[in-house]
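Here the complex is missing a single protein chain, while all its other protein chains stay put.
Chain IDs A, B and C follow the sequence of writing; residue 1 opens each chain.
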Amino acid sequence: MITAFIHKFSSPKSFVRVTQKLYPFFIVFGVSMLTLGWIWGLLFAPQDAVQGNSYRIIFLHVPAVIFAELIYFFMAICALMHLVWRVKLAAYLIKAAAPIGAMITFLGLLSGSIWGIPTWGTWWQWDARITSTLILFIMYLGILTLHGSFSNKEKADRLMSILVVIGVINIPIIKKSVDWWSTLHQPASISVSGGSSIDPSMLYPLLISIIGLGFTLISLGILSSRSYIFNREKNKKWIQDSV
Amino acid sequence: MFDLAFNNFNEILDMDGHGIYVWSVYTIGISMILLSFLVAKHRIHDIKKKIKTKNASS
Amino acid sequence: MKLLSAQNITHSINDTKLFHNLSFEINSGEGLHIKGGNGSGKSTLLRIILGITSPSKGFIDLEAQELNISYLGHKNAVKNYLTPAQNLELIFNDADLKLAFEWLKNFDLLDVQDELTANLSFGQQKKLALIRVMAIPSELIVLDEPFVGLDQVTADQLNNFLERKLSNGVGLILTSHINPMIDCKVLDLGTKNA
Partner (left out) sequence: MLRLVKAETYKLSKKLKSWLGPLLIMVLVLIAFPLSIDISQFDLDKFYFSIIVVSLLMTSFVATEGMFEEDFEDGSLEQEFLIEKDFYKLALIKIFVFVFLIGIPIALIGALFSFANGVAIDNFAKVFLFLSLSNLLLFNLFAFGNALSINKGAMLGVLSSLPLTLPVIILLGRAIRSIQYGDGFLSIIALMMGVGLLMSAVMPLIISAALKTHID
């Protein structure tokens, strides 16, 4: 029953049809929110008392690292769906999401590094968050490499899903263990997130940027999954008709 | 809350010496996201063309 | 006695359909010869029968849960860094080992039994691999192109062996592009794109 239900609503055909309709709304909403959040954050939000103006990187950095992890969790859910119910679309979505995840993780690392120069006086610190993000980035690349190595794409889908699921178990373990290790070797690094103490004048643009980047990335995901679905199903009739 | 945090354009660029970091992060970020969109669009275009030529030949 | 039956097997690889709605059954003492051109899916069908590959649609019905199947695909499953004798010791338990060495003798491999398998000729390696099928008692024998690379003497030996097994009530499924000299049902997969 459940299987039938899932398969009905997860055919690549209906996915492409629905997302094609949603795409214009998502992209317009996402980009305008992002623009609003960033202009607010860059020009109107007050200076940070401690870090000065360099903190304005937060409006890109924090959304980026949030989605670096969220995309991986999304992929893990897809991987489970693919392994348990053999949903083809789920595997396509993993394959489409992984490059975006890698890109945004890289952006998170890079912005963090650049932020680190004026704030910490160093562009790299072996702290729990940074190290686990770096490992996350490598895992994204590993997943892509694994999928690319097999000519039988159905096999590649399944192997990739196994790796994604094992990887998602690994993320909290790495975080925990790096934390453990780094607190032993060095004093805890500067905590990046302001938590609840953050002033509303900084919080609102941050939240808006997060929502904006989220919808922008979803739009990007729609595009990238569409091209991948077309690629994989190019012999199917519905694709040939739709072109 | 909605007062400009800077007095003039130069201050915006400079940001008390931090401008180079802030603006380079945003430049890189925006260009990477833009580039990904362009690549995705280009890929869709490519595969559609491929399918079309295949359809036409068969 | 019915050994297994296939019901409406359909299989496709990367969305290319190999075969559609195949149904057949094997009784003990019966042979099935799967025919077909290159790429028609003969080996894949064997692997589906064995349960190694799961078909896109349809299913294989094993009558007995514990059906002993001996199989030889186009991969020999012999270790080429071991000698033939060592290979046999690896494959067989002590009870079957004696029979296995008898086949080593029948196949004229006794002289080379202490050479490394890697140094043996293609045909000799194939014969060594065939012993796996010959010396293990089983209810169903599945062979993928067993006659390729065999000389006439060995092919005759294999034919005799299979005939004897058939008359003893063992089921047989084989693929071959030449007609075997054994009495079999034929399943023709046709040629690809035909």
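Criterion: contacts are C-beta pairs under 8 Å (C-beta built on N, C-alpha and C of every residue); 3 or more make two chains touch, one makes a residue touch a chain.
This one's a predicted model, so the numbers in the text were calculated from it and none came from an experiment.
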item: Interface partners of the hidden chain - shown chains only, full complex considered; value: A, C
item: Among A:S11, A:N170, A:S201 or A:S242, residue touching the chain not depicted; value: A:N170
item: Residue among A:I6, A:L36, A:I117 or A:L146 touching the omitted chain; value: A:L146
item: Those residues of chain A which, in the complete complex, touch the missing chain; value: 135, 138-139, 141-143, 145-146, 149-150, 155, 158-159, 162-163, 166-167, 170, 173-174, 177-178, 180-181, 184
item: Missing-partner contacts on chain C, residue numbers; value: 47, 50-54, 69, 71, 73-82, 86, 90, 93, 132
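Here, only the chains that are shown with their structure count from here on.
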item: Intercentroid distance (Cα basis), chain C paired with chain B, Å; value: 59
item: Centre-of-Cα separation between chain C and chain A, whole angstrom; value: 49
item: Chain centre separation (chain A, chain B; CA means) in Å; value: 17
item: Sites on chain A at which at least two other chains make contact; value: none
item: Residues of chain A touching chain B in the complex; value: 38, 42-47, 52-54, 56-57, 60-61, 64, 99-100, 103, 106-107, 110-111, 114-115, 117-118, 200-201, 216, 219-220, 223-224, 226-227, 230-231, 234, 239-240, 243
item: Residues of chain B that touch chain A when the two form their complex; value: 1-6, 12, 15-19, 21-22, 24-26, 28-29, 32-33, 36-37, 40-41, 43-44, 46-48, 50-52, 54-55
